[in-house]
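First comes the structure, then the notes that go with it.
A single protein chain has been omitted; all remaining protein chains appear in their positions.
Chains: A and B, in written order; residue numbering restarts at 1 for each.
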Amino acid sequence: MGWYNKRLAKSLWVFHVSGSPCNNCDIEILDLITPAFDVERFGLKLVGSIRHADVLLVTGIFNQKIAPRIKKIYEQAPKPIFVVAVGTCMSGDCCFKDSYNKVKKREDIIPIDLYIPGCPPKPEAMIAGVVKLIGVLNG
Amino acid sequence: MDKDEKFFKAMGDKISSRIDKKRRFYFNVKNEDLREVVDYLFKTMGCRLSTATGIEMYHGLEILYHFSDDDTGTYFCPRVVIKDKEHPKVKSIVPIVKGAEWIERELFDFWGIEFEDHPRMERLLALHHPQNLKEPMRFGRDS
Partner (left out) sequence: MIANSIPIGPFHPLLEEAEYFELKVDGETVVDIDMEIGWMHRGHEFISEMKTFTQSIYLVERICGICSTSHPIACVHAIEDIDNIEIPIRAKYIRTLVGELERIHSHLLWLGLAGHFIGYDTLWMWVWRYREPVLQMFEIISGNRNHYGMMRIGGVAKDVDPASIPDLAKIFDMLGKKMAMLAGAVKDDPVLRSRLKGVGVLSYDDAVAYCATGPTSRASGVRGDVRKDESTDAYGLVEFDEIVLPNGDVYDKLVLRVLEVIESVKICRQCLEKLKEIKGPILNDVKEISPGEGIGRYEAPRGEVFHYIRSDGSNRPIRHKVRAPSFVNIPTYTASCKGIPVADVLITLASIDPCYCCTERSLKVVNKENDPCLIDLLKISREKTERIRREINGSK
């Protein structure tokens, strides 16, 4: 895989899904591609379909209604796909740990490769996370 | 005469247990009179329905409608108390206020309150829920 990963790291295409977040993480992700932060200089690009993506950015706590759909999206993705979890919602439960409508364990639904904590993480933190991912891919 | 005085005069004894606060009026109405009160508030006074709140109390379920008079910033809150917790039933106000459709569906979803004459009495948030919930959202679920 090393050979393939190195090619992949040059231009990661990102698809972004939201599984019941508060929406702020998603806004910050969009902020990344606007002139102030401009992640396209790392070759990252937000794409409109999971079929084109190499990285899946997920946010939110996954409520019970949306969980099967997220699983479906993950299954539709061409492998290898790297799942990056953005926000405290994904890594801990943030303030929703007592919610009656969330799934018990998000890792059962999709495997997660990288966590970026913060509520919401600063764009700089997200860039740092993604750069780490690129570093790992480069070996 | 102020709008609120006129309203309370017109409704007369349909209203009980009235609580007055600064720019807020809370009062009880019976299920039979609900439509008439709502009709007066919405059509005659031109109030806007903000939302309706369901509350579970010891003596039963309460529905509190919130009507906002946008000219004076006053809230009129008719309260309907339902004693029967097992099969709560209330008259729907959708024929008068179109915007109440989702609000009532949400109440049905959370508290299981059924609204008579509602055009589409279905769950709102838990429609097509993967677990096929039988109970209302707020009851009988472990967190």
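Please note the rule applied: a residue touches a chain if its C-beta (ideal position, glycine included) is under 8 Å from a C-beta of that chain, and two chains touch if they have at least 3 such contacts.
For clarity, every value in this text was computed on a predicted model and none was experimentally measured.
Summarising the interface, subunit B meets the missing chain with residues 21-24, 26, 48-51, 53, 55, 64, 66, 68, 70-73, 75, 77, 97-103, 124-129, 137-138, 143.
On the side of subunit A, touch with the chain left out of the figure occurs at residues 16-18, 20-28, 31, 34-36, 46, 48-49, 60-61, 63, 65-66, 69, 73, 94-96, 98-102, 119-120, 122.
As a convention for this text, only the chains that are shown with their structure count from here on.
Taking each chain's centre as the mean of its C-alpha atoms, subunit A lies 41 Å from subunit B.
Residue ranges of subunit B in contact with subunit A, taken from their complex: 126, 128-131, 137, 141-143.
Residues 64-65, 67-68, 98-101 of subunit A touch subunit B in their complex.
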